[in-house]
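Quick one: the structure is below, and I'll ask about it shortly.
Left out: one protein chain. Kept in place: all the others.
Every chain is named by a letter (A and B) in the order it is written, and numbering of its residues begins at 1.
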Amino acid sequence: MAVDTTEAAAAAEAARQAMGGIGVSLARKEDARFIHGQGHYVDDVVLPGMLHMVIVRSPHAHARIKGIDSSAAMAIPGVVAVVTGELLAQHKLAWMPTLSGDTQAVLATDKVRFQGQEVACVIAETKYIAEDAAQLVSVDYEPLQAITTPQQAIAPGAIVIRDEKEGQTDNKIYHWEAGDKDATDAAFARAAKVVSLETFYPRCHPSPLETCGCVADLNPVTGNATIYMTSQAPHAHRTLFAIVAGLPEEKIRIISPDLGGGFGNKVPIYPGYVVATAASLLIGRPVKWIEDRTDNLISTGFARDYYMDGSVAIDENGKFIGLRVNLLSDNGAFFADAQPSKFKAGLFHIVTGSYDIPAAHIVANGAYTNKAPGGVAYRCSFRVTEASYFIERLVESAAVELGQDPVTTRLNNFIQPEAFPYKSASGFEYDSGNYPAAMKVALDMLGYDELRKEQAEKRAKGELMGIGVASFTEVVGAGKGKDYDIAGLRMFDSAELRVHPTGKAILKLGVMSQGQGHETTFAQIVAEELGIPASDVEVREGDTDNTPFGLGTYASRSTPVGGAATAVVARKLRDKGKIIAAHLFEADVADIEFAKGKYNVKGSPDNVKTIQDIAFAAYTNIPDGIEAGLEGVTYYDPPNMTFPFGTYLVVVDIDKGTGQVKVRRMVAVDDCGVRINPMIVEGQIHGGLTEGFGIAFMELITFDDEGNCIGSNFMDYLIPTAWETPRFELGQTVTPSPHHPIGAKGVGESATVGSPAAYVNAVIDALSHLGITNIDMPITSDKVWAALRSKGVTE
Amino acid sequence: MFPAAFDYIAPGALDEVLSLLGQHGDDAKVLAGGQSLIPLLKLRFAAPVIVVDIGRVEGLEGIRRENGHVRIGARTRHRDVESATELRGTLDVLLDAAPLISDPLIRNMGTVGGSVCHADPAGDWGAVMLAVGAEFVVKSAGGERVLPAAGFFEGPFTTGLHADEVMTEIRIPVGSGRSGGTYLKLERKVGDFASVAAAVHVVLGDDGRIATAGIGLCAVGAHSIKATAAEAALAGQEPTDAVIAEAARLAGEAAEPKADIRGSAEYKRDVARVFVQRGLHTAINRAQGAAA
Partner (left out) sequence: MKVTFEINGTEKSVDVEPRTLVVDLIRTKLGMTGTHIGCDTSNCGACTVLLDGRPVKSCTLLAPMLDGKKVTTVEGLAAGGKLDAIQVGFHAEHGLQCGFCTPGMMLVGKALIEANPHPTEDEIRWGISGNICRCTGYMNIVKAIQHAAAANAAENTAGVA
C-alpha cells in the first residue's frame, strides 16, 4: 500500500514535470540558441546594401551652435551623407515628443543642452569610414554656462536652459503633490517625536550589456518601413513612430529580436532611431546604428537623480502617524521620463511603503539641467525604487533615534496581514501582503540574534560590523488602463493563443522579453490552464506584424498583465473546448468537466477527450453553428496593480584603515505571490540583488562643474563582477495576488527596489554608534573613510 | 569604436624592430600584448603612423634566475608571472601583484615590459619595480642601455625610454638574505586601476635587522613613486612596530595624490600609509619565516 502511494506520487510528479505547468522549474526553452551562439540581436542583422551610422555628439554641456561644417567628412570616400538638425528641420523632424509630454531635440539646431547631445549623423559604407568621418565634422560652438544640479537650476536668476520653449521662463518642469497636507500637518502637530532624513539617490544607468541600436529599412517603392530595434515596447514604439515621423502605421513593422538586457534603458525612443529611419527613407538603403558604450552611458535613459528629504511623525507608542516627503528631481535637458502620463514623479507616492501611516503628504518638483535626459526606471516600476529607498532609510533613522532594534520598529509599524486590501494615505490600494511573515523567515535564515551578539562583541573591540534591514513593498503591473497610460496608450496587455490541429500551440504576446524567460514562463501558464505541455507551446514576441498590440515589458508588468492575459485567453479556449467536447461526447455543455488537459462528462471520469483530441476536432469535426479553429485573443486590463514585498537582510564588515565595505551575507526573502517557474524567479532576484549592490556601492553617473560626464564608459561606470558580488541566500513566502488570474505578482524588479536600502542600512548600522547617520550612495570606501575620520576613527 | 588607420608590421627579428623604430621614431608605436595600446588606439588617443608588433620576435619571454638576478623577458605576460610560483620567498611582491593586475583575460595578453613602458601612474608594475630595485634593459639600433627603475618613471606615460628603443628585459637583483614582500591594492572592483597601491620588499640581515627595504607607491602621483625616506628609515633597523609605523608615515608623506572621483588627496595619502604599514608587517613576517 505504502509502495503504491509512493509510486503514485512519483508518477504524478513525473507527469507534473512533463507538463511543465505552474510551479515547475522547467529549464528554459530559449536557451538552445543562446548556448550555440545563435542568439539574434539587432547588431547581428545584416541587410543587403546596408549603411552604417555614427552620431557626432556635443563635447559641451551647454553651448550655442554657430555652424556645422561637414565638407571634410563628406570628402572621405565611402561617406554617403552627413545629417544635421538643419536638414531634419526641413522635414519637421528636428524635434520629437518625449514620453512625458515634453519635446527633445533629435539633432541640435540652436543649442546643445547636455554633453553627448546628438548634433550630426554620419552615414557611410562601413562603420570604420563613418567613425573616421565623424571625427572630421567640425562644429563651431559658443560655450555657455552649464547648470549641473537642480538646486542651481531653480535658483533665482539661473540661465534658462529651455529658452526655445514657448512660455518657459525658468528651469522648472513640474510641481506635483500627493496625499493630504492638512491631515499630515495635524499628525506632525501631535507627534511625540519627529525623525528626519535628507538623502540623495544619485544618477545611475541601466547599462544593459547590449547597447541600443537599430537597423532601419525603408523601401521608397513599397513604402514599407521595417525597423529592427532594441525595444522593450515594440508596439508602442510603432505607434509613436507613426506619430513622430508621420509614417503610415500599417506600413511600419518594428522587430525587436533578442534583447541583450534592457532594465528600462530600451523603453524610450532615442534620436538615433529617428535619424536612422529618416536617413533610410531619404537614401533608400538600410541604415544600421549601434551605440558604442559611451553613446549609451552619456545620452540614453539614466535613472534616479532624486534629492529627497522628509520626516516621519511618531506617537508616544512608537507608532508612525504621519509622513512628509519633499523631492527635487533632476530630469536633465529634456523631460523624457518614461512614466504613466498622470504621474509626474512616477509612482513615488508609494513612499509610505510597508507601513501603516495614516497621513502622508508628498511634494515633488522637477528641474531642467544641462545633463542627459531620460529618467527611465532602471529595473524599477516608475520611481518606486527611490520611494522604497527613502522610507527604508528613514525607518532606519527612526529606529536609531528611538533606540530600538530596526526590526522592532518595523514590526511595530507594519500594515498588518488582516488589513488587506489596504488603502494607503497616498491613494494606493494594496492588494495583499504579509510583512511580518517575510520578516520572520528572513530573520531565521540569517540567524539575526546571534549576529547582533557578534556585533556587540566586535564593537567592544573597536571592529565595525553592521546588519542592514529593508522591508520593501513594490507597486507593479500597470494598469489599470483608466489610471495608467503612456502617451495616451492605456496600459493593458495582450495574448493571442492558437492551438493547431495536432494540439501544439503558438502564444503571441504584446510584452517583450529581455532575458526574463518569457518563452518558458508563458508556455507554463498555457500548460497549467490548458493541459498542453509547455514543450508544445511556442511563444512569440517582438514583431509588431505578428503579435497583438501591447505596451511592452518594463515596470515588472509582463506577468501581472501579459501573464494574466495568457491565463484568460487559455481559459477562453478551454471553454470553447467544452463545446467541442460536448459535441464529441454527444452530451450537454453544462455537463462537461475539464481538468489538467482532459474533458469528460460529469460522472464518467474515465472516458476522456484530451485537449489534443479537442484541438483536432476543432479543425475536423466542429459542431454546427460553431466557428472552426481553436484560437483567441485577450486584451487584459488589470483591475489593480500587484504589490510584491519582501525582507532583505545584509551583513557587512568595514575596514577602518581603508573604509572598504565587505558584504558578508545577503538574505533575501521575496513574496511575489505564486511562482510560475521558481528557477527563473530566483534568477530574476539574483540579478536584481546584484544591480542593487552595484547601485549601492559603485554605479554612478556624475558630472563636474562644467557638465562633463564622469561615468561615460565601463572604466568609470562600475559594474560589479562575480568577485565583488555577494553570495545571495534566497527565501520566500507566498501571498497570492487576489485579483490576478493565477495569483502571481511581478518579480523582476523587487530586488533592485528593495536591496539598496538594505546594503546602505547595513553600513549605517555599523557606524551609527559613532554618530554617523547617512552616507549617500554609492557608498565608496573614501566616503566611509571620511565619515570615520570625521569621528576620529583611524587605523 | 575602431582605431584610425595605421600601417602594421610584425618583424621576426629584433634587429628589424630596432631599425624600424630608428626610422620612424615617434611615429611608431611598439605593440607587445596590446592591452594598453589597443584601447588607446580605439579611443583615438593614440594615432601612430605605424604599429610595430614585437609579438613574433624570439627570446623576449620567460623568467629565469641567473647571476644573482631574476631576469624577466619584457614580453612575458602577467599570467606567466602569476604562475611563476618559484618566485615565492624571493620576490613575493611580484607574485602578489600579478593577480591584481586588471582582470584574468587581460593578464593572458598583457605583458610586464609593455606595462612598465606604458608608465601609467596607476599601473601596478611600476611600483613593484621600484620596490625591488629592478633594472631595465633597453635596446636601439645604436646599442643597449641598462636603466635603473629609480628615475625611469618621469611623468604620466613618460619614461626614460627613447622613441627608437625597445625594452627587452627586466633584471631584478636577488641576494642571499631572507626576503619577503607583498603588494596591497585598493581597487573599486576587479579590472579597475588602483586608487592606491603599495609594493613592499624587505631583506633581513643575519642579525634580524632590516638590511634593505624597498617601497613603491602606485597611483598617488604623476608617476610611480619610490618612497626613499621611508626606505632609509628602515635600513639597518630592528623591525619594531614603532619603526614600521614611522616608515609608513614617511611613505604617506612621499605620496603626491590628487583628489578625484576615487577620493580626496588626504584619503589616498592615508591609505598609502595604511598599506605600507600593513605591507611591511606582512613582508617582515614572511622574511622572518623564510629560510636564509
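As a working rule, contacts are C-beta pairs under 8 Å (C-beta built on N, C-alpha and C of every residue); 3 or more make two chains touch, one makes a residue touch a chain.
Bear in mind that the values here come from a model prediction, so they are computed numbers and not experimental data.
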Next item on the list: With the full complex in mind, choose from B:V190, B:A222, B:V243 or B:A290 the residue touching the hidden chain.
Entry: B:V190
Check: Which residue from B:K42, B:R71, B:H162 or B:R249 sits in contact with the chain not drawn here?
Finding: B:K42
Next item on the list: Using the definition of touch stated at the top, determine which of A:A236, A:A367 or A:I680 touches the missing chain.
Entry: A:I680
Item checked: Omitted-chain contact residue, chosen from A:E7, A:D44, A:D110 or A:D163 -> A:D44
Note to self: Among A:N413, A:T690 or A:N761, exactly one should touch the missing chain; which is it?
What the structure shows: A:T690
Check: When the complex is taken as a whole, what residues of chain A touch the one chain not shown?
Finding: 27-28, 30-41, 43-44, 46, 128, 207-211, 258-261, 263, 292-294, 514-517, 679-680, 682-683, 685-691, 713-715, 719, 721-723, 725, 727-728
Notebook entry, point to check: Contacts of chain B with the missing chain: which residues?
Noted result: 1-8, 10, 31, 34-35, 38-39, 41-43, 51, 53, 55, 79, 99, 102-106, 108-109, 190-191
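Everything that follows uses one rule, which is that only the chains that are shown with their structure count from here on.
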Check: Whole-Å distance, chain A centre to chain B centre, using C-alpha means?
Finding: 44
Notebook entry, point to check: Which of the residues in chain A end up touching chain B in this complex?
Noted result: 127-128, 131-132, 135, 292, 294, 657-660, 698, 702, 710, 715-716, 718-721, 723-724, 780-782, 785-786, 794-795
Note to self: List the residues on chain B that touch chain A in their complex, please.
What the structure shows: 1-2, 4-5, 44, 103, 186, 188-193, 195, 261-264, 267, 270-271, 274-275, 277-278
